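Moving on, here comes subunit A:
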Amino acid sequence: MSEFLLLAALFLLGTIALGFLRVHWGPSRADRIASAQLVGTGGVAMTLLLAAAGGNSAIIDVGLVLALLAAFAAVAFVKSTSADGAGDPEENDE
Partner candidate 1 sequence: MTGVIVSAFPAIELSIALPLVALLTAILIGGKLAPRLILAVGPLMMALTGIVAWQVAEGDPTRVELGGWEAPLGIALFADGLSSSFLLLTAIIMSAVGIVAMAGFDARDGETSRSYSFWALFYGMWAALNGVFLGADFFNLYVAIELLTITAVGMVALGGTRAAIRYLLFALAGSLAYLTGVVLLYAEAGTLDMSLLAANEGDASVRLVAGGLMTAGLLAKTALFPLHAWLPPAHGGAPAPASAMLSALVVKASFFIIVRLWFDVMPEAAGPVLVQLIGILGGTAILYGSLLALRQARLKMIIAYSTVAQLGYLFLIFPLSGGIAGEMPWAAGAWSGGMFHALAHGLAKAAAFLAAGLIIEALGHDRIDDMKGIARAMPVTVFAFGIAAISLMGLPPSGGFMAKYLMLTAALAGGHVVIALVMMAGGLLAAAYLFRPVNRAFSGSDIPEVAYVAYWRQWVPLILALLAMLLGVVSAGPYEFIQIGRAVTAEVGIE
Partner candidate 2 sequence: MSGFANVLTVILVSVGLVFFLAGSVGLLRFPDLHSRLHALTKADNLGLGLIALGVAFQIGEPYAIVKLALVWLLAVLAAASVAQLIARSALDRLPAEGQADRQA
């Protein structure tokens, strides 16, 4: 079983590698940061597979921390694109 889970993790690594291309190409910064987010989700999935493969549920905590913090860089980026650098893109919506 763990052989399968490791191969699954390897497959995920492949999809992450595809995501690399978008981080590299952009073209916009939003593209780059969004695809970095994708790598984060893939990383979370990998921790789960590795937890099962190694029979160590403490590894899930790593996934938990990654999932909690993966969004932070993107939030910081979104804030930086607002007019004064401290706002929110939705602020002026009606």
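Just so we're on the same page, a contact is a pair of C-beta atoms (placed from the backbone, for glycine too) under 8 Å apart; a residue touches a chain by one contact, two chains touch by 3 or more; residues count from 1.
How these were chosen: all candidates are chains of the complex that A comes from, given by their letters.
For clarity, every value in this text was computed on a predicted model and none was experimentally measured.
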| item | value |
| --- | --- |
| Which of 1 or 2 touches subunit A - same complex, any copy | 2 |
| Subunit A residues within the candidate 2 interface of the complex | 1, 4-5, 8, 11-12, 14-16, 18-19, 21-22, 26-31, 33-35, 37-38, 41-42, 44-45, 48-49, 51-52, 57, 60-61, 63-64, 67-68, 70-71, 74-75, 77-78, 81-82, 88-90, 93 |
